[in-house]
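One structure, as structure tokens, below. Some questions next.
Here the complex is missing one protein chain, while the rest keep their positions.
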Amino acid sequence: MDMLWIVPVLPLAGFLILCVTEGKLPKVVVACIGAGSVGLSAVVATLVGWEFVASGSTSYSQVLWTWMVVGDFDVSVSLYLDYLALVMVGVITGVGFLIHLYATGYMWEEEGYSRFFAYMNLFVFAMLLLVLGDSLLLLFLGWEGVGLCSYLLIGFFHKDPENGYAARKAFVVTRVGDTALILGLFLLFRELGTLDIQQSLEGARTAWPEGSTMNTAIALLLLGGAIGKSAQAPLQTWLPDAMAGPTPVSALIHAATMVTAGVYLIARMQDLYLLSETATWCVAVVGLVTLFIASFTALMQSDIKRVLAFSTMSQIGYMFFALGVGAWSAAIFHLMTHAFFKALLFLASGSVILALHHEQDMFKMGGLWRKLPIPFWSMFIGSAALVALPLTSGFVSKDAILLTAAHSESFGMTFWAFAAGAAFMTSLYTVRMMYLTFFGETKTEPHDKSRANMWLPLLVLSALSIGGGWLGFTVLATLFGDKGVHFELHLKEFVAIATMCIPLLGVLVGYLIFATNVVDRKKISDSPFGKSVGRFWFVGWGFDWIYDTLVVKPFRWFARVNKSDAVDFVFRFTTLVARIFHNLLTVSQNGRLRWYALTMFSGLLFVLIVVALI
Amino acid sequence: MIDGAGAIPLEHVIWFAITLFLIGVVGILIRRNVIFILLSLELMMNAAAVVFIAAGAFHDQADGQVMFMFILALAAAEVAVALGLVVQLSRRFKTLDIDAVSEMTG
Partner (left out) sequence: MVYWLFLVSCGIAIFAALMAITRLNASHALIYLVITLLALAVVFFLLGAPFAAALQIVIYAGAIVVLFLFVVMMLNLGRRSVERERQWLLPGIWVIPSILAGGLFIVLGIALIGAENQAMIEGEMIGPRRVGAAMIGPYVLGVELAGILLLAGLVGAYHLGRRYLDERRER
């Protein structure tokens, strides 16, 4: 376990090497360094994890050095490993490595190959810091680090200004959440005097009674940060635009790891939420609302990556929902399975996109299932996991969430019904996506360019999408047993069966709507009501419009009105005074030596008079 | 010739030094010719030297004369550099008027 520090250091080393060589290395070497550092990190993480599980302890912390000492406030750079962190580290390094491997092929013909892997490695490092950091300060460092990498990678194809715009949008919107987060940290530090995670949780347990205002405020502020990072309502608008980045980036950052950081944060600060019913309720509602909005929006998208983006949003909504209803381990479990199948979906769609020469519009695809067998079957398996068909990993995790929700006393069946409805919608849009992409008539001829390094990750992730659930569930349930909720199967029969059947029903309905002519789609979408609703869903329930009207436009108006900057007058006055004195003194600076001598002696006389008078 | 009883009041020496110094000041201020300005500077330095020597004599110490040595060295170095400047000045501006080089305005 002493090797824990090596896990984050390896990607950092990769980043530094790629950084200082300025892209002068040959591509093969770049690929080896970029993917290899994360791969080695995954190996080390496996060893450490194995040792950790074998040791039977519940946590292990490694103090590296003291970061800063201010008075009696000291922050040490230390790593903290428990099962939650272990799951996250496994996902980051494991899935991360597969995505890196895939990217070595996907990005082969792009400019800035080395730069890409430098950013990716930096991202992995920052993400590992986020999940392994023992103090909230270190967590925040990683939190901002991943935000930075997200920004850099969304705008990776920087020659198109649209991408830069998307990157800025992502950065600014998440910044709103980050502000809430840092306020929460300030408040926490002021109240408890520490930013060490374990100490602050301990302090919260002893210092605050259940439902105290301060606790709720801090929990809600932290939730604000989580919302921004995880693209939950109402700060979800950046994620669809973030799809401007290369597809491996979407897979790694905007599906598997970074966007789940919010889930991790809440799970990490679990005790704060356990003490506050309001905060927990908020978490659940945020998740549910996002889940709902996103799944309807996904139904109307034409860009395959945007469908997946909204799907990611809704799946993270599930995780928040799970956290809110108390299904802590189920949430983390869903995080893990989601990382598998969503990464798979993204990578498979990336292969499709690459084969179609960067065509992302689903309406221009179709009939690809024979021509692109590996992407098709990967996508098929990923979709099955996404809609939670039985026997897939998604089924296990989503079922766990829904059943816990149904059993939860404070939330009950209403929440369950909403979540189940959203699951139905998930099936619908997934079927639509699969049908439009792979069936029907061929509209664009594909050129399969994938090599072994691209289909190998697809195979592994497919296997994990199916088997990962069973493998993980047994492990996780025991590991989280002491903290999470037990899944005893004394369920209401109806709920259990309904939960299992809803996805199947959704798939059936979807099949009827999209693949057959049983329902006349044209008629619905062309009717005035259908049109307006479709439009409304397409733009993501108008959140962008709301922000544009409420924030961007007033800000622009204000900026235009205040072009001469009223505040600046104060400072301009200072410069004015300085300038007047400057001009006065300039007159005296006339270069005439005798004038200088005269002033000098006058000064002497003045000083002598003053001295004589005193 | 040197009879100890015929001593000189320190105060008078200082009056003399002040007068000499002020003559130097006036000289600097009224003349435009660089040579005269340098000359006035020499007068001022000598006034300082008088005070040093008088103080050294009053305290019966050699320090005053050591300071005079330093003044001497300073004057020598100063005159060497300043006369070099004077030569350059007359070469470039064809004049010794100090106001001709007032280009260093702020």
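Chains here go by letter, A and B, matching the order in which they are written, and residues are numbered from 1 within each.
Assume a contact is a pair of C-beta atoms (placed from the backbone, for glycine too) under 8 Å apart; a residue touches a chain by one contact, two chains touch by 3 or more.
Remember, it's a predicted structure, so these values are computed and weren't measured experimentally.
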Shown chains touched by the chain that is not drawn here: A, B
Those residues of subunit B which, in the complete complex, touch the missing chain: 1-4, 6-16, 18-20, 22-27, 29-33, 35-36, 38-40, 42-43, 46, 49-50, 53-54, 56-58, 60-66, 68-70, 72-81, 83-88, 90, 92, 96-97
In subunit A, positions touching the absent partner: 598, 601-602, 604-605, 608-609, 612
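The rule we apply is simple: only the chains that are shown with their structure count from here on.
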Of subunit B, residues touching subunit A in the complex: 25, 28-29, 32, 37, 98-99, 101-106
Residue ranges of subunit A in contact with subunit B within the complex: 585-586, 589-594, 597-598, 601
